[in-house]
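Can you read through this structure? Questions will come right after.
Coming up: chain A.
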Amino acid sequence: MDKEIGKICIPGMRLSLSNKEFISGPGTYELKGYIYATLAGILKMEEDEKTKATIISVESPRTPSVLPKAGDIVTAKVTVVNSRLVQCMILCVGSSILVRPYKGVLKKEDIKSTDKDRIDPYKCFRPGDVILARVLPMTEIHWYHLSTAENELGVVIAVAEGSPQGISMVPISWSEMQCPKTLVKEPRKVARVIPENINQTMFKDSKESNKESIDVK
Partner candidate 1 sequence: MELETDVVSHASGSARLRLANTDILVGVKTEIDIPKPDKPDSGKIEFFVDCSANATPEFEGRGGEQLANSISNMMQKAYHSAEAFNLKQLCIFEGKQCWKLYIDILILECGGNLCDAVSLAVKAALFNTRIPFVKAALMDGGNIDLQLSDDPFDSKLLDVGTAPLLVTLCKIGDKCVVDPSAEEENCSVISLIVGVTGNKRHYYPNHTDKQCTESKCTTIGMNGPGSVVSKTLKDAIKQGIVAAKSLDEALGQALLKERQQNIGMKKHSYGFLK
Partner candidate 2 sequence: MPLDYRRFNGPEDSVSYKRYTNKYYKGYDELYKELVDDKGRRKDGRALDEARSMCMFFARTDLISQAKGSAYIELKKTKVVCSVFDPREIPHQNEFSQLGQLYCEVKFAPFSCAQQRRPHVDAEDKSLSVALRQALEPTVCRHLFPNYQVDVFVYILEHDGACLAAAINAAGLALANASVPMYDIITSSSVAIIGKKVFVDPTEAEEHLAMMSPETEGTNHGIITMSMLSELKQVSDFVQIGSMDIECVTEAMDILEKECENIVPNIQKVLVHNVVQSFNQRKQLEAEAKEREIALNVKMEEWKKLLNAG
């Protein structure tokens, strides 16, 4: 059984020495020169390409009960847009889905890195958009401050006004998206989704399913 699924860890288990060769990763902690597990799950050892060190982490079969922390990339859904800020619900951290949604707020000046004083939130987001954002250090209780001031961050999925649900717009520039169905153009702070980040199989799947849906029609 062990060979099939790898080494099983439980909280408090001493995993290895902590030094230049072994670095503690997610699901572990360091204490007095050793790395211990904090979750029940499978041991993972990955080599970091830059430092040649082994990152030791524990992967839990279910999403760990952790919250977004500063520096994480999160997926969030926009709920409220006003002239000063954008409110949203954080749905995912990295690749793990959160069980409870947490509140996030994106201030006007954190939307773009350029032209900070001329940003209009209404021209960047609409309620219902799904965005990628980076978590800023926490300064307020119960609200996570987010930032989209990077090329890779911003709107990923958005539906144009009047378009049928399920048809999302396609980016046509840094600041515009177009609906493939109605050809309506709308302003958005578009995220440049990096191809490497996309799961290749997922990508293929969605293509195929798209084809399929067209075929059915």
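In picking the candidates, the idea was that all candidates are chains of the complex that A comes from, given by their letters.
Brief remarks on what is shown
By definition in this document, a contact is a pair of C-beta atoms (placed from the backbone, for glycine too) under 8 Å apart; a residue touches a chain by one contact, two chains touch by 3 or more; residues count from 1.
Keep in mind that this is a model prediction, so the values were computed, not measured.
The listed chains 1 or 2 are all part of this complex, yet only 2 touches chain A.
Chain contact summary for the complex, chain A toward candidate 2: residues 1, 5, 8, 10-14, 27, 29, 31, 36, 38-42, 60-67, 69, 98-100, 138-142, 205, 208, 211-212, 215-216.
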